[in-house]
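A short write-up of the structure that comes next.
As you look at this complex, bear in mind that one protein chain is not there, while each of the others sits in place.
Up next, subunit A:
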Amino acid sequence: MSNSIFRKLMFSFCLVIVIALVACSSNEDGDGSTSEGDTVEFWHSMTDTSGDAVEKVIEKFEEENPDINIEATYVANQGEGQNEKLLTAIAGGNPPDVAYFDRFEVAAWAAQGSLEPLTEMAEEAGISQDNYYDFAWEEASYEEELYAVPTTTDSRLLFYNKDHFEEVGLDPESPPTTIDELEEAAEKLTIKEGNRFERIGFIPWFGQGWFYGWGWSFGGDFYDPDTGEVTADHPKNVEALEWMTEFGQEYGVEDIAGFTDSQGTGAMDPFVSGQISMKIDGNFGVAALEKFDPDLNYGVTPIPTPTGDNFTTWSGGWSVVMPKGANNQEGAWEFMKFFGSEEGQKIFSETSRDFSVIESVNESLGYTEDPIFAEFINILPESNSRPVMTEGSLYWNALADAVEASTRGNGTPKENLEKVTQQVSDALEE
């Protein structure tokens, strides 16, 4: 009696296991080759305007390729050094077919063998460097192989509030061009009560004021691609960080932190609410301003330099990659090709207000005629891109740490940047 019940139980238990296993395995090799037609799994981290934009791209793609079905999944925190989910998916052999990917990390991931090379397919489809901005293409390649199809780019400029300028007697049509003028304007614009800022003129590291931008603006450099030498402690970089540190000391770095910690994004952005008069931001910041305060009277101008000329900036941007072991590579490539094509770029850029990586698309969308966007486009030829190297994430974080440490008085700028050079060089040698 007892045995029969045990047997029944065991039987049903085994049955459950078998069903579970079958279900799992069918799930694994069923993707891509099922009778429902081609399904391409696509992971991205876009919300808001760019989320709408990517939906439009997918819609159009599916319209043109009725046999391919794009299954888009939103994955929070993909990019900017946070790709844990994608990493484990690739390691586990079950990655999406296409992933939206921060371009400055392509080299590191390609060096790990975690992305499918696209060179052959690109050659077949006639896609080459000529189609794109040079820096975008370089970031998408690693050791002569193409690993990503670039999709967007950006540049960074100084945003300034014209009304504030007039209020304190500055000429709203001649924004600061040198670092000295910038400091002067910041001082005039700042209203401080006790340790609280009613309004602050400028914070060098706020918004997109990353150290890469300041280093280049001061005439420094970060990496020599020919020798592979890391130059975080370039004398001009040290100068830039010394200036940032002094700025922080003058205004009280903890008071500034108190100010920035109280700020939000979007409609709560302090530039929108008039609590900060100047900030460094990218062209993607324009969409938010248009949305939350279309009447804001502001201008953009190149990031000031010590000499008032040789303006520069830096550009990042996104791309689509095919993770190693993607199931439906053909379908994936079709989609990537479309996203990177003029047609796909036009749809995406029009809605998201991100710049296209194709010059003609930016022209046809009228970016070059818009007084604000034209500034961003015009500086692109002078723009830098972050070093194409395998330790891009580490370099980025180490520089952010160096800025934090220096402005908080924990080591001199020179010491901290030397430490970065050391750390990144060591990591590259391994």
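We take it that a residue touches a chain if its C-beta (ideal position, glycine included) is under 8 Å from a C-beta of that chain, and two chains touch if they have at least 3 such contacts; residues count from 1.
Please note the rule applied: contacts and distances are computed from a predicted model.
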Matching the hidden chain's UniProt record against "Multiple sugar transport system permease protein", "Adenylyl-sulfate kinase", "Anti-sigma-K factor RskA" or "LLM class flavin-dependent oxidoreductase" returns "Multiple sugar transport system permease protein"
Filtering A:D221, A:E359 or A:D401 for touch with the omitted chain leaves A:D401
By the document's definition of touch, the residue of A:E144, A:D226, A:D261 or A:D295 touching the omitted chain is A:D261
By the document's definition of touch, the residue of A:L87, A:A125, A:V168 or A:A287 touching the omitted chain is A:L87
Missing-chain contacts on subunit A, rising order, are 1-2, 5-6, 10, 13, 17, 81-84, 87-88, 90-91, 108, 112-114, 194-196, 254-255, 257-262, 324, 391, 393-394, 397, 400-401, 404-405, 408, 410, 419, 427, 430
